[in-house]
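Only a single protein chain was left out; the remaining protein chains are all shown in position.
Which chain is which? They are A and B, in the order written, and residues in each are numbered from 1.
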Amino acid sequence: MIQPQSRIRRSLGDLSERALAFWLLVPAALLLGLVALYPVGRLLYTSLFRRRLTDETGNSPVFVGLDNFVQAFSDERFWTALWNTLLIVLVTVPGALVVGLGLALLANLPFRVKWPVRLGLLLPWALPLVFAGLIFRWFFDSQYGVINDVIVRLGGERLLWVTTPELLFWAICLSIIWKSSSFVALILLAGLQVIPRELYESAAVDGANRWQSFWRITLPLLLPAILVAAIFRTITAFQTFDIPFAMQNGGSSFETLAMYVRTMSIENLNFGYGSALAVLMFLISFVVTLVYLRYVRGADD
Amino acid sequence: MKWDHPRIWLWVAAAIVVINGFFPAVWILLTSFKTEGELTRIPITWLPDNPTFQNYVQAFTNAPIMRYFLNSLIVAGGATLLCVFVSALAAYALARLRIPNKTLIFSLLVGVSMFPTVTLLLPLFEMVLALGLRNNYIALILPHAALSIPVATLVLVSFFQGIPKDLESAAMVDGCSRLGALWRIVVPLSAPGVFTASILAFVNSWDEFLLALTLMPSQAMRTLPVGIQFLQGEYSFPWPLISAALVIALVPVALVIAIFQERVVGGLTQGGVKG
Partner (left out) sequence: MRKLFWLLVAVLVMSAALAQQTRLRVFVGGQQRPDVMRKIFDLYQSKNPGVRVDLEVGGATSDQQQQYLTTVLASRDPSIDIILIDVIRPAQYLASRWADTLDKYLPAASRQNLLRQYLPAYSQANVINGQLVALPGFADAMFLYYRADLLEKYGFRPPTTWDEAIQQAQTILQRENNPNLNGIGFIGAPAEGTVCTFLLPVWAAGGDVTNAQGQFSLTVEQAQRALQFWVGLMDQRVSPPNMAEKPQDTIRSEMQAGRWVFGTMFAYAWNRFQNDADSQVKGRIGVVPLPAFAGGRQASCLGGWQWTVSDFSRNKAQAHKLVRFLSSPEVSKILAIDASNLPVFPALYRDPDILRVNPWFGQALPVVQAARARPQHPRYAEISEVIRVTTNQVLARQKTPEQGAREIVTRLQAIYGGR
């Protein structure tokens, strides 16, 4: 006599693969839908209107179709922001990957006492981003910052980090890389842990040196983790806001897309155009990520 | 990995990682014992001149830091549990089962995180208002969980894929259902992945500022980033006071990380723990 309990369990297990897949995906879809669907829909909707809270269109938005998007294409500030954001992506994604990989490899070494190193790895991450930006602003202050203090002690000259555009860019990138390499290192470290020790041992037996076993064993096996880290680092890099915002005291000499969207929406109260910019931001990062995902798909096939 | 090089290199490696990670934290710690005037001293001081505990006293009396901490804990904890649970299910489906249009699903999943939070703010607030959930933990837990689903799912997918399929097949031959195989075999073996996803979701929620500011603004409900930001004066940014608050906020987190770092980055997998 089959017990009722196992009958239920049996039928759940007997579900076709398709059905099971569906039910497994439903909770995530539901949660995402609940939180994101209405806001995203609203965003798309508003982007088709002229709606500024500083005039009458605030209460009676005017339908303008794709006008906001057309406006963006001839908006010099938009293109500058896009360019700045791309620069950040191009510099900080490889930067964070390289630094993160380095940190992960170092942290993976056989220390007797592990916790200080692991803590040092994860601490940058535990610091809320909004404060990281403010702290680095102070570090890069030309008069009171520790960076210039160290430079002067080493015999150099004070640099005006925050008010010189080129220096500002590198100060921002350094801060972003510092903060985000922690995140990359975490993912890569977990990935490193999963590589079986036996592989290294048999490679050593075969006469491979450290460098070779790194290239032939570590990197290839780490590739999936690297890609995951890369995807999210890229997406986050596109959204860069906190650090450049905090470092400029409210200025916009170096403005990213996210900064421009925020200024347009929250400060200028131009919701129509701000929404259109946000949609454009989404489309651009979507296209870039699609390229990545092709790689991921390709990698595990 | 055997270490047959001079031990000095180990120390150098450790120093690099530790200095890189601890530097700002140490600066915050030192600043928390200074007075405000000391920060604009020329030349700048590294160690406090007249160390004082006044900032800590002020941090505890000016604002209910421990209350903020508790709020952050509840929100981040709830968001993490929800997110990892939901993501594990989804990740299993994506990693193991045959699904049409996988790339599309991945894209949609990841696509959500490509919208700047600031633009989702207004409609989310309207929803929360309509549901009467303002200043309610749920109002923040759900969005935080949702925002971490993409990264948690992708991390878990890559870990699930690393588990050999034969293990599950063997279990299912023994009478286990697919779901049972998920919980009994896959999840334990991908523990590093689960812990990684948990930490990612937790810190994402812990860090988050904008939604917390707007959806749970009342003083009793504020999370740490919001509470600490509010210590700012109208014109002044009291670094010593804020540093003290940050120390109070970070020390428990650092302790948890230090205690659990074996679990977070160590493994229960066959791959084994190094060293």
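In the analysis below, a residue touches a chain if its C-beta (ideal position, glycine included) is under 8 Å from a C-beta of that chain, and two chains touch if they have at least 3 such contacts.
All figures in this text were calculated on a predicted structure; none of them were measured in a lab.
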Hidden partner interface residues of chain A, rising order: 53-55, 58-59, 141-143, 160, 162-165, 248-253, 263, 266-269, 271
Hidden partner chain, residues of chain B it touches: 35-37, 39-42, 121-122, 125-126, 129, 134, 213-214, 217-219, 229-237
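The criterion applied here is as follows: only the chains that are shown with their structure count from here on.
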In the complex, chain B residues that touch chain A: 1-3, 10, 13-14, 16-22, 24-25, 27-28, 39-40, 42-44, 46, 82, 85-87, 89-90, 92-94, 97-99, 102-103, 105-107, 109-116, 118-120, 122-124, 127, 142-143, 145-147, 149-151, 153-155, 158-159, 161-162, 176-180, 192-193, 195-196, 199-200, 203, 206-207, 209, 224-225, 228-229, 237, 239, 242, 246, 250, 253-254, 257-258, 261-262, 264-267, 269-275
Chain A - residues contacting chain B, complex: 9-10, 12-14, 17-18, 20-21, 24-25, 27-28, 31-32, 34-36, 38-40, 42-43, 103, 106-111, 114-132, 134-136, 138-139, 143-146, 149, 178, 182-183, 186-187, 189-197, 200, 224-225, 227-228, 231-232, 235, 238-239, 241, 257-258, 261-262, 265-266, 271, 274-275, 278, 281-282, 285-286, 289-290, 293-294, 296-297, 300
